[in-house]
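Missing here is one protein chain; the remaining ones are kept as they sit in the complex.
Now for chain A:
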Amino acid sequence: MTNQMTHQSELERHYECVSFYNREAELLDEKELEHWLELLTEDIRYDMPLRVTRDRGSDRSEFSEEGFNYREDRSTLEARVERFQSEFAWSEDPPTRTRHFVTNVRVADVDGDELSVKNNLLLFMAQGEEADGTTVSAERHDVLRRVDGELKLAERDIRLDHTVLPMKNISVFF
């Protein structure tokens, strides 16, 4: 069982990951947030560190170790989802129309039941009459874990290509 992943062919693994991301994007874009939560492991780590422009020669990562836009666990994500379902959650009234474009899926590592997967995200958002919408670009460093035969998201590190956010709030998941 533990080695099931290692025995998969590269093609099978890639296909399974892409299928996972397609399903996840659909749930997020359809606002099926309760069902999206079902794709997460109980011990999910869901982070979006701040990005900070550093000196070109700096040996420090641009991704902050101390500053975050998201640093969530299952309980805080569930609470956020619960809030979005309130009719008084003004940031999602009207709901942000999102489109998650997930590309460049790369399985970087296989470790027992876990896959380390990098992928690119282009997230388009438009709310109300907004004509142009907002586009946010990021790389996601994920850990997908096989739980009872299904892939689930165990870790996500959302690595933005922005240091100054181009939107008034973060009221969607990446």
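The rule we apply is simple: contacts are C-beta pairs under 8 Å (C-beta built on N, C-alpha and C of every residue); 3 or more make two chains touch, one makes a residue touch a chain; residues count from 1.
One rule holds in what follows: contacts and distances are computed from a predicted model.
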Choices "FAD/NAD(P)-binding protein", "Rieske 2Fe-2S domain-containing protein", "4Fe-4S dicluster domain-containing protein" or "succinate dehydrogenase" - which one is the UniProt name of the chain not shown: "Rieske 2Fe-2S domain-containing protein"
Touch with the omitted chain, as defined above, among A:Val18, A:Leu37, A:Leu122 or A:Ile170: A:Ile170
Sites on chain A contacted by the missing partner chain, in the whole complex: 48, 50, 52-56, 58, 64, 66-71, 73, 75-76, 79-80, 82-83, 86, 88-91, 93, 163-171
